[in-house]
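Here is the structure we will look at.
Here is chain A:
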Amino acid sequence: MEILVASAVGTLTAAGIYLILRMRTFPVIVGLALLSYAVNVFIFASGRLAVGLPPVLSKTAQGYTDPLTQALVLTAIVISFGMTAVIVMVALGAFLEAGTDRMDSDDEAGQ
Partner candidate 1 sequence: MIRRLFPHPWLTVTLIVVWMLLVNKLALGSLVFAVLLGIAIPLLVAPYWPGQTQLRSPLRLAAYVVLVIWDIIQANLTVARIVLFYPTDRIRSAWIAVPIELTSPEAISMLAGTITLTPGTVVTDVSACGRVLLVHCLHAPDPDAVREEIKTRYEARLKRIFA
Partner candidate 2 sequence: MSLALIAALPFLGALLPGLMIRSGRTACAVVTGSVTALALLMLGLHAPAVLRGEIVQTRIDWMPGLGLNANFFLDGLGLLFAGLILGIGLLIILYARFYLSRQDSMGQFYSYLMLFQGAMVGIVLSDNILLLLVFWELTSLSSFLLIGYWKHLPAGRQGARMALTVTGMGGLSMIAGMLILGQIAGSYDLTVILQARDAIQASEWYLPALVLILLGCFTKSAQFPFHFWLPHAMAAPTPVSAYLHSATMVKAGLFLMARMWPALAGTPEWFYLVATTGLVTMVVAAKIALFKDDLKALLAFSTVSHLGLITMLLGFGTKSAAIAAIFHIINHATFKAALFMTAGIVDHEAHTRDLKRLGGLRKLMPIPFTIGTVAALSMAGIPPLNGFLSKEMMLEEAAHTVWSGQAWLMPVFATLGALFSVAYSLRFVAHTFLGPVRDDYPHRPHDPGFGMWAAPAFLAALVVAIGLAPMPMAAWLVDAAAGATIGEAVHAHIYHWHGLTPALWMSVAAIGGGLVLLGLHAPLMRAWLATPRPEAKRLFDGLVEPLAAFARRLSSGLHDGALSRYFAIATFAILAAGLYAFFSGGHSAGMRAPTPVEVVPAAGWLLLIVSTVTLVLFHHNRVVALVVLGVVGLVVSMGFAYLSAPDLALTQILVEVATVMLLLLALNFLPKRTPMESSASRRFRDGILSAGAGLGVGCLIYMMMTRDFAFSTIADYHLANAKTGGGGTNVVNVILVDFRGYDTFGEITVLGIAALVIFAVTETILRPGPANSRLLSWAQEHRHAGDRHPLMLVVATRLMLPVAIVVGVYIFLRGHNMPGGGFIAGLVVAIAALMQYMASGFGWTAARKRVEYHALIAMGVLIAGAAGVGAWFAGRPFLTSDYGYVHLPPLEEFELATAMIFDTGVFLAVLGAVLLALASISRIAVRAGEEGSSTPYDIDLPRDGFGDR
């Protein structure tokens, strides 16, 4: 299972980075979303993997997975949602103001 998770994280990261290297806001935002999936799984996996051992206390449980990394991922998910929302809005605003959704703003370096 570890190898699957690791390769998935790697693939998500690679895809995310490839997309944030594009020139338009939209693929960059999608890339950031992929990257945030990657990092969420990364954090989650840093607490090691467990199948069938949820972090909910019960008499019948045979053991528990690491609840802390899960809590951290939750925080990370929420935060990155807020951030994504903001960048979507700013990108939309920039597009409406400028008439282009190019990420690279070559007009800003001063004349």
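Simple rule for what comes next: a residue touches a chain if its C-beta (ideal position, glycine included) is under 8 Å from a C-beta of that chain, and two chains touch if they have at least 3 such contacts; residues count from 1.
Here is how the candidates were picked: all candidates are chains of the complex that A comes from, given by their letters.
Here the structure is a predicted model, which means the values were calculated and not measured.
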| item | value |
| --- | --- |
| Which of 1 or 2 touches chain A - same complex, any copy | 2 |
| Residue numbers on chain A that touch candidate 2, as the complex places them | 1-30, 33-34, 37-38, 40-42, 44-58, 64-71, 73-75, 77-79, 81-86, 88-93, 95-99, 101, 103-110 |
